[in-house]
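To start, the structure under review is shown below, and the notes come after it.
Note that one protein chain of the assembly has been removed; the remaining protein chains are unaltered in position.
Letters are used for the chains, namely A, B and C, taken in the order the chains are written, and counting of residues starts over at 1 for each.
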Amino acid sequence: MLELFKSNVAGKASRALLNASRIILGNKYILAGFIIVLVFVLMAILADFIAPYSPIEIVGPVLQPPSQKYLMGTDNLGRDVFSRTIYGSRVVLLTTAIAIALSGAIGTLLGLISGYIGGALDRVFSFIMDSIYAFPSLILAIALSVALGPSPINAAIAIAVVYIPTYFRMVRGQVLSIKNEPYIEIARALGIPSTRIVTRHILPHVGRTLMVVFSMNSADAILTEAALSFIGLTVQPPQPDWGFDLYKGRGFILTGYWWMMVFPGFCITLLAVGFALISEGVSTVISGGKR
Amino acid sequence: MGLARYIAIRALAIIPTVLILYTLVFIVLRVLPGNPVLAAIGTKNIPEEQLKELMKELGLDKPLYQQYFEYLYNFIRGDMGQSMIIRGRSIAGDIADKLPATIELSVWSIIFSLLIGIGLGYLGARAHSRVVKTAVRLTGSILFVIFIPALGLSLQLIFSKYLGLLPIGGRLSSVGLLKPITGLYTIDALIELKPLVFIDALQHLLLPAFTLGLVISGPYIRLTMNNIEEVLESKIIEAYRARGVREEKIFRHAFRHVLIPITTYTGLQFSLLMGGAVLTETTYNWPGIGTYLVDKVMYRDYTAIQAVVIIFAVIVGLTSLIVDILYALIDPRVRY
Amino acid sequence: MRVSVLEVKDLWVKYYTFSGIVSAVSGVSFNLRKGEMLAVVGESGSGKSTLGLALLNMVPKPGKIVKGEVLLGGVNVLKLTPEEIRKIRGSRLSMVFQDPFTTLDPLRKIVDQFEEFLLEHGFDKSKSRSIVKEYLEAVGLPERIMYSYPHQLSGGQKQRVSIAMAIALNPEVIIADEPTTALDVVVQKQIMDLIDYIKGKYGSSIILITHDLALALERADTVMVMYGGYIMEYADKKELLNNMKHPYTKALFEALPRITTRILPKSLPGYPPDLRSPPQGCIFHPRCEYATEECRLKRPVMIEVGKGHFVACHLYR
Partner (left out) sequence: MDVVSKLVDVTMDFETRIFGRKRRVRAVDRVSLEVRRGEIYGLVGESGSGKSTIGRISIRLYKPTKGRVFYGKLDITELPESKLRYLRREMQLIPQDPYGAINPIQTIGEALVEPLLIHYKLSKDEAVEQAHRALEEVGLHPSTEFFTRRPRELSGGQLQRAVIARAMILKPKYIVADEPTSNLDASIRTSIIKLLLDLREKYEQSLLFITHDIALLSLIANRIGVLYLAQLFEEGPTEKIVKNPLHPYTKALLSAIPLLSDELGLEKVYLKGEIGDPSNPPRGCRLHPRCPYAMDKCKTEEPPLIMVNEGRSVKCWLYYNS
């Protein structure tokens, strides 16, 4: 029995893996985006092995231009920009991942409940969510981060709160439109219980949309995280962090020490582009290649 | 008649939205654990009495509900309280100083983004080659995820540092050049008939507005492109053509249909624009409320932050009202 | 014999889609005489709507007219420059579309759309205004409708506006593509009566494209039955009613509900052909109960079985 269960689970997992790899390899946008993101993820995991120096220690003379010894030069304190850039990926990825998981889970749950139950509850939920949604997300995230105090985990919570309405609206809208589909009416006519209708007939559709929202939202969340860093609301110095390093580099533009800002800025944008490409591909796949 | 009623109803609808956001901000900044005064001063080594006195001065010793309503009442009267850091400094005055700069930047950014977005989107829609179409579409997605400070700093590096063409930041080369009337320097310069100042103001505006406009143009590109393609394939256009209407005219009619989603989107876009403005202003030392907000964040000046956030809520509400009205004017199907 | 106003000769239209080449119209030829109403009857996928658009050289991408001539007063419409064909559209060859809900521009008042159309064909402003009034009245609409937006009108009213525009320049040919399908039964009759009235009053030649054989047999002078892009049968209405030849025409006729007999209509077994890979031989043979080996191999040609009665079927050779 247990054997059977195991093989079943293993079978399902391997089939899911196969499906995922087929989707990734089948669309060149997804593939390109996936490779970009993968590079950064590996960078974060293997930072200890890749980075030649410690990111927080002074390792040489200040403001050295890129050279063989310091691939991306050194900053105004004499730290290695290359090592800091590599370690910087950890903060961004971790913070964003936590934020997206949180907002995705809460937003989806609230959206499902609100959309399926409807009535007054739905109206109240929607109104609050719409108000937050209409508000500039970055500014709200700043306010929340300030209130919670600067730290990566608080930044993650702030970003999560800001994006809950995105998931909520998408899921609720989808639930509402599917609720009116003839096949849901027929399912009711066939006496299929409403819990089953929600889980088996509505949720799978929502899942597909969620994939699009997830990939779109990831790029957004990365940029918001970077913005919070830029303002100094995530890590405390001397921890390496792309956004804050970029902010510091800003002061050295007129003196021409461009390497302090170019590399972290490039990394933030490239990572966001990676997710944007995935989102582009996913929406193409979901819409059946029409776009 | 109908339109006035419609506008009134829409305008009233802003109030609850702003209230909800005010409540949210209030909860976030006041109710969450932590003493704002301590956070603002940045030290805990302060005598108990002095702390109490400070709290009293800022009205933080009163019960929460009283703070909630008093602040709201004062806000409506135009009094946004005093700075926690610089004692006696009126926040409303500060904001009145900074707001025009942000408005000027935003307006020019929207103009840029519409020009770029609609222009490229049109090109993509009319292009026959699939490669061009794909390239335009991809440009749209990628522009939108560029990190504003990264783009801004790169442009500064190229145009200010190396080419020396444009100023690196600020709104004017010298503050004394203008006596602000509207606070929108490009307009003030025109009113005061100072063409050189106008050019100077424009030069300062160019990079920040272009940076923000370029990033925001991403969604417009795709929106314009998809909608032009869709409309041109619609039955309405087929019927125009069957009636022998000239292609140029048909295209003009089609464009009105594209304007509807663009208008709607501009409303949604505005909150993105405001977020982008904060980053753009900080990057270019543009003295608007975005820079003001970031400054206050650095000092944890809670009262000022709260005021700025609510001001943003009001701005967003007003923009959505304007968009609603525009929408009703373009689309006769909207019943008011 | 009255004079021909429109001659179509060996017309072929293909759609070059990603999933293959679809032959939508295959070798269609016919003549339309002055004052005649020709009904083109076919089910979905028969190519009847594409045919209508091809007559105006308006086949949408990825479709293309690959061969054939459309002669309007002796001039091949398909060979004209874009500007020349534009002038013909709406003035000499006009069109009434199926769905009035999607063919009038919802953002513009009726009068603006109507007048623009007249101005585009060289009328001046004041003349245009009087034409608009005249023809709205002719289709039974009150004058005030001019200042309405399409969404303020009912479906029937919108279709009347379309018809008013289609007849305003007294075109030689009016193509009406399922003009009543989107409307309710009673209104369908009103609109068909209006088209009949217009035909009588202005002497227009009309091509009525429809899926409804009963409607065609009731209203048209001549009926052309299409299936899978080919003409199956072409005859005078009375001749066809009394002397139906093609098995497909018969099947369509037997599928009509006959109140008097109280017998359930017959249905045609099988499904319409996949036009990306149409069957060899006669395109109808997989669903035809009389199909022989010959039908499977050879495509039948049109033969005249009676005066002006043509049929493409091996049974009648």
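Worth a mention:
Everything below uses one rule, namely that a residue touches a chain if its C-beta (ideal position, glycine included) is under 8 Å from a C-beta of that chain, and two chains touch if they have at least 3 such contacts.
Remember, predicted model here, so these are calculated numbers, not experimental data.
From the set C:122, C:200 or C:269, the residue in touch with the chain omitted from the display is C:269, counting the whole complex. Listed for chain C, the residues touching the missing chain in the whole complex are 43-44, 154-157, 184-190, 192-193, 211-215, 217-219, 251-252, 255-260, 262-269, 271-272.
Annotation for chain A: contacts to the undisplayed chain at residues 181-194, 196, 201, 204-205.
Going forward, only the chains that are shown with their structure count from here on.
Chains that touch both chain A and chain B are absent from this assembly. Note on chain placement: the centre of chain A and the centre of chain B lie 24 Å apart, centres being C-alpha means. Mean C-alpha position of chain A lies 54 Å from that of chain C.
Those residues of chain B that touch chain A in the shared complex are 16-17, 20-21, 24-25, 28-29, 32, 34, 39, 137-138, 141-142, 144-151, 153-154, 156-157, 160-161, 168, 226, 268, 271-272, 274-276, 278-279, 282-283, 293-294, 297-298, 300, 302, 305-306, 308-309, 312-313, 316-317, 320.
Every residue of chain A that touches chain B in the complex is listed here, in rising order: 127-128, 130-132, 134-140, 142-144, 146-149, 219-220, 222-223, 226-227, 230-233, 243, 246-247, 249-250, 253-254, 256, 258, 261-262, 264-266, 268-269, 272-273, 275-277, 279-280, 291. Those residues of chain B whose C-beta lies close enough to touch chain C in the complex are 233-236, 238-247, 249, 253, 256-257, 330-333.
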